[in-house]
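A single protein chain has been omitted from the complex, and every remaining protein chain is retained in its original position.
All chains are identified by letter, namely A, B and C, in their written order; residue positions are counted from 1 within each chain.
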Amino acid sequence: MQRLRSLFVPAVLSAWVCCAPGLFAQEPEAPPSPAAGSAEPPPQEPQNAETPEAPRNEGRRRSGGRRRAIVAIQAGTVHPVSGPAIDDGVVLLRGDRIVAVGKQGELPVPDNAVVHSFPTGHVYPGLIDAETDAFADQNLKNDGTLDGGAELADGLTWNGERDDQLVAGGVTTAYIAVRSGARLRGQGAIVRPMKDGFELWQGKEHAAVELRMTEGPGASHPLQRAQQLEQQGNLFDGLDDFRKAQEKYDEELKKYEKDFEAWLDHHKKKSGQPEKPAEGGEAKPAEAPPQQPGPGGPGGEGRRGGRRGTGERPPRPGGGGGEVSQEEFEEALATLMAVMAEAPTTAQDPKPAEPKQEPKPGEGQPNGPAGQKPEEKKDEGPKRPTWPKKPNPDPTKDALLKVVDGDLPLRVEAHRPDELRTALAMQREHEIPLLVLEQAYGADSVAEEIARQGAMVVLTDLLPYSIVPATVTRHPYAGFDPTTLATKLQAAGVPFAIASGKSRLAPLLPMMAAAAIGRGLSEDAALRAITLTPAEILGVAGDTGSLQQGKYADVLVTDGPLFSTDSRVLLVLARGRTEFEAK
Amino acid sequence: MMRIPRRSPLLPGALLVCVLLPGAQAAAQDVLVQAHRLVLAPDSVLTDSAILVRDGKVAYVGADIPAEARSAARRVDYGDATITPGFVVATSTLGRDADFGETAVAFTPDLRAIEAFDPWQDELKLLPALGVTAIGLAPSARNVAGGIGGLVKPGAAQGRIAEPEAFVGFSLAADARNPERMPTSLMGAKEMLREAFDTAKTGVEIGPDLAVLRQVMAGTRRAVVHADTYAELNAALELSQQFGFQPVLVGAREAAKVLPRLATVGAAVVLDTLDPEGRLATLRLPAQLAEAGVPFCFAGRSDRLRLSAALAVRNGLDRRTALAALTRTPAQLLGLQDRVGALRQGCAADFVVHHGDLLDLGARHVATWIDGRCVFGDEPQQARTATPNTTSAAGDRR
Amino acid sequence: MNPKLLLAAILPMVAVSANCQDLVAVKAKKILTITGPTVEDGVVLIQNGRITKVAKAADVEIPWEAKVIDASDKVVMPTWVLAHSEGGMRPSNESMQNVPWLTVRDAIDPASGYFENALRNGVGTVHVMAGNRTLLAGTGMVVRPAGRTVEDMTVAANTGMKLSLLARNGSRLQQIRELRRAIAEIREYLADFERKKAEFAKEQEAGAIPKDKKFEEEIDRKKQAAVDFVEKKLKGWLYVPSYAELDEALRMTQELDLQLVLGPNIDEAKALLSKLKSPVVLDDTLEYFETDEETQKEVLHCTARLCADAGVPFALSLGQGGQTSYPWWQLGTCVRNGIDRKTALEALTVVPARLLGLEEQVGSLAEGKLGNLQILTGDPFAATTWVETVVLEGEVVYQRKDDPRLKYLFDEAAKAAAPADAPAPAPKAPEGEQTGGDNKGSEGSGEGN
Partner (left out) sequence: MIRTPNSAALAAAVTLALAVAVTAQQNAAAQQDGRAAAGKQTVTAYTHARILPGGKPAIADGVLVVGNGKVLAVGDATLRIPDGAVVVDCSGKTITPGLIDAAFAGGASANDLNEQSEEVTPALRVLDSLDPEAPAFARARRDGVTTVHVMPGTRNVIGGLGCVVKTAGDPTSMIVKQDASLRITLGAEPSMGNRSIGGGPPESMYYRRPTTRMGVVWEVRRAFYDAKEALQMTQGAPNASPPSEGVEILTRVLQGKLTAVTTARSEQDLRTALRIADEFGYETVIDEAQDAYLVADELAQKKATVLLGAPSAEQVGGTAGSDGASPRSGTVRALAERSVRVVVTTGTNALALPLVREAMFANRNGLGPQQALDAVTVEPARLLGIDDRTGRLAAGLDADFVIWSTDPLDPAAVAESVHIDGNPAFTR
């Protein structure tokens, strides 16, 4: 459907991908800027950095990063990803943000800076694992009862199996999903792995809806598969009705309120009571309780009021940052302005991509005993209004509405070309703005189509022969090779990320990218596929994914090129905190 | 950049095309193979050099090549690529365990594995694409004494037997214990072998089966023993000490528990190819073995040989030993180091060509040669001075 | 009985006349009062079921009419208090998941071997709750393990709503969601009820409804207990099977009046434990091994120790069979994991009493409290100590010399061995043993989550 090409979808997509406050929105287009930009202004940095900070101190105490000294990481080569590699480069950090990136000697380092020097080392942005099952315990992985409303963020634990390996391998951001057998298998979460735990990325606890759209490698007839896949399309059936029912309910509630007032007024008049305008306000409790349940009580099922304060959805502050990062961003920006002579002036408005229809806060409540009939009045005049019946709650539909509205990406696991085509057809038909294809082994033949529709791909199983052993030739997947797929997607212009898929493979993320290099991908593209592209796919490129001013201080330092087998990780900083340091 | 393979290297069709064309014309002629980096053996590397291949063997290396032979030979120049000896798999049943283990009886040391060898087998055809140029064809681990293994090689169209009898295979591993026949337990398996060796040692009249055991005790035949857990390894080591042979232990999952003993007994280890999802202890085992001075190589999933070596390197193994574990060490363990596993004079001209160090997965696999013929990948048609085709220079911006 | 009656202590209604049965004097070599100092060579006086005096023998004149229990070579201490138990019912779980209207009162079997065993171990107060395998399982009650009818046994009824996060089909997320949903449903019901009430008042004011009419609708009987629970009038007892559910449990405690009952396997949530403010009840499995995935080495964890390290007070539970059914074993487990004796003793006495709101009644020996005490042959921490006598509210309810189970286990064994010609086969499957097996089974499957 051509409507897809209409305004809405591309707008959401580009907003999501760039997702960050205006300053960084053009970043993909202007890669060379950081090096150049940071190279010239710094002379004034030290003195400027001192003065403007002072007045801000009071208001920002809790965000922590205040009087922290600048940390400078000097290394033989700095790979900012957003621009060309810088020989003898330096990265300046303060608190949890990057202050500047440039060449040693050109970018002045303040005297009081803490300097980490790696004369032969390589500096990269923290890696991003666009799909892993880390922090999800076995229980969750085998849970076939998941549905679209299941929030995986609730089920994450630090089970210590290999979870400490993520950050030790340089992964500072990871998207968690589980490959359970369920069709809609919950909402994945973005986490920040740490050496002894993890934290949920605020505002990204529910980062995507996971859909399994494949029957796996079982030998099945293509027609049979087509039929099955067709049925998958019914996922969105009734979504409009659901939305309408919700809207109708809201209207009915308002009407009830009005009618009830009228009903009271009628009787007051009849009984000669003066009409009290204040009554209108009093009517509120009648309507309020079911929508905003008592103090501290969460609203609809599936919503945890207690956790995020209210049962209502928090306003979306520009996708990437979430509320906290918003504030921190301001701070980083301020720092930046202090450091840079030419301060970026763009205000950091929350991203404009407001969904068309915000689901009402009261939705998703279970079916209350709404049908209680108020006693009949045989009086003429207005009739006693009836309490409207609440539509059945459906957490899955709630989630899918967000998908259709572009609030959440839909991540579809589809393997074979026919499955992928069905997924793409679904995107067209239901105008899904954000579609991410997982494990798209057969994407080779549909790469153009993927590119045309603006879908994105997360590649896993890149180590040689990890889907099917080379010796098994009769397997339906024997012809699929994700290692070469990367090159083809690159050629077709499809944004793709390389992901581990499993926490036990997390330390091998660079090796996976290297395997793609061995099959023809360029090193730059491979590096981007484990840093900036996944950040874009996850909608966090405003905060991480490259070494740029204002982004999180997520830094990986290795003793050799990242793709060399025996390179060791020397240092990992995540938001400025040392998470790993080689002894 | 220009030479990205036009077809998937895995397609058998491509394989045949590549193989048959040069194969036909090169049969009689010497071939001079040049490359920027020529790894003859892990510790012997030539730069901007060549080897002369004659009758499927390495006839001369580097400066030893006589001038007239050099000029007469057909030239194949791989530019700035690296040539490395082909991979040798120490033990394998080529995916057909059932064909290489008698089920009814557990003690069959006089069977010959090569009798079940099918030179047209599919798996054999895939091996060149994986860099494998020689395989120790072994009886399966399902029998306590499985039989005699030999050396086979993949070829242009069909495989061939290179050495019919090289070693004898035993097994104390869980596979050898079958609840439906004797032995069902490790105690029983060890007792079975102990008794057999004892009879072979002291018995007056012995059959052909025990004669094989005698060869093992005499040191004329290598004993390859499947053993994974401590108890199995312990049993194998005890037997080898009692009857005086140096075992090659296959599997050896818990080799870390018997490290010092392995060195004292002079045992070697054939590790299962590494699973990237495996336990860290397993991934670190190669480095531990190297440190203890125990020779080891990889066998198992042949499509993971290169990955296993790379994983071992990532987990602390030095690159030299890792390369040896793919090439020289397995040849030595089978007693065939003069035939395969290195590019020395007289060795088979089995080698692989990569752009870069094959232990970096970023290095592209260009070609595999077996017995002096290119059986996989590209053979440059004429000598070229240099190829700008390095991975780092390859651009991606379109 | 009024179901809303909370913690109504039902004391045995004894005859008014002061006959000698009302006055009991227990002479002891040592009295462990728990809250007060230990009294050597002391006397406990109990009148009408209440303790009137705990003092040194020299300072007390025992009234002539008092019935004297002479334990002057033994140790006297309060009976144990169990804050959470699934015992005394068979089975303890309803097959439906959401049954908040049920009460254990209808399921308790006074003749159950569980109560017999409780007395044998010196337990005087048991909070019986539905099992851990039901989402919203209904209300519990506090009983004393002696009596012929449930009424006889009742100490306090309607003591709290049992909730459990133990995943049924292996799906933790699902269980968490179902519980949230169940609670949200109750809230919604309540809100709807309140709305109707408010509207009624307004309509009355406006004259739509006659002034003399009363709001007649009542809260659904089946929902009453659940409504009390969400209105925080009734405490919830939430079973948290492992570390993975603790996060959610903590979230719930912020909005509800919840008492957490922690299962084993909580070591992963060490950091979260310290966020707990109120005391927790620990499952009877206090120690467990965990194998490190990478090294395959086993590490021993002790839940009591983890709580103590996190500064969380705890109450102990007793198992229904095996070694954890012995109080001395549980106490010993605490001590060998580095918890001091006082804390351990309190975890089976005053802490659970406080959690049950019965700190003025049970858990220690002091004037005014119920005359619940046990006479031990020695130190309560020693394996060789036996409960000689149990006195509940001044009445002797257990004596070791009359215990049929101990006779079966000890004396009959000795007897059977004596005459070679005696063919009488020992009873192979006595009732008590069957109970033990049964309990073991349910306990095992409970842990097998």
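Criterion: a residue touches a chain if its C-beta (ideal position, glycine included) is under 8 Å from a C-beta of that chain, and two chains touch if they have at least 3 such contacts.
It should be emphasised that the depicted structure is a prediction, and the values quoted were computed from it without experimental measurement.
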Touching partners, among the displayed chains, of the absent chain: B, C
Which of C:Y288, C:W328 or C:Y398 contacts the chain that the document leaves out: C:W328
Selected from B:T103, B:T184 or B:Q246 as touching the chain missing from the view: B:T184
Missing-partner contacts on chain C, residue numbers: 289, 291, 296-298, 300, 321-323, 328-329, 331-336, 381-384, 408-414, 416-418, 420, 426, 428-429, 433, 436-437
Residues of chain B (touch criterion as defined above) contacting the omitted chain: 177, 179-188, 190-191, 229-231, 234-235, 257-258
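In this section, only the chains that are shown with their structure count from here on.
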Chain pair whose interface holds the most contacting C-beta pairs: A-C
Greatest separation from chain B - chain, by CA centre: C
Chain whose Cα mean lies nearest the overall Cα mean: A
Cα-centroid distance, chain A relative to chain B, in whole angstrom: 47
Euclidean distance of C-alpha centroids - chain B vs chain C, Å: 67
Residues of chain C whose C-beta touches two or more other chains: 293-294
Parts of chain A lying in touch with chain B, wherever the complex brings them together: 463-466, 469-471, 473, 479, 481, 484, 490-491, 493, 502, 504-505, 508, 511, 514-515, 517-526, 563-566
Chain A-facing residues of chain B, complex: 4, 8, 10, 95, 122-123, 126, 129-130, 276-277, 301-304, 306-307, 310-311, 313-314, 319, 359-365, 391-392, 394-396, 398
Chain C to chain A touching residues, read off their complex: 167, 169-174, 176-177, 180-181, 184-185, 187-189, 191-192, 194-196, 198-199, 202-203, 205-209, 230, 243-244, 247-248, 251-252, 254-255, 268-269, 271, 293-294
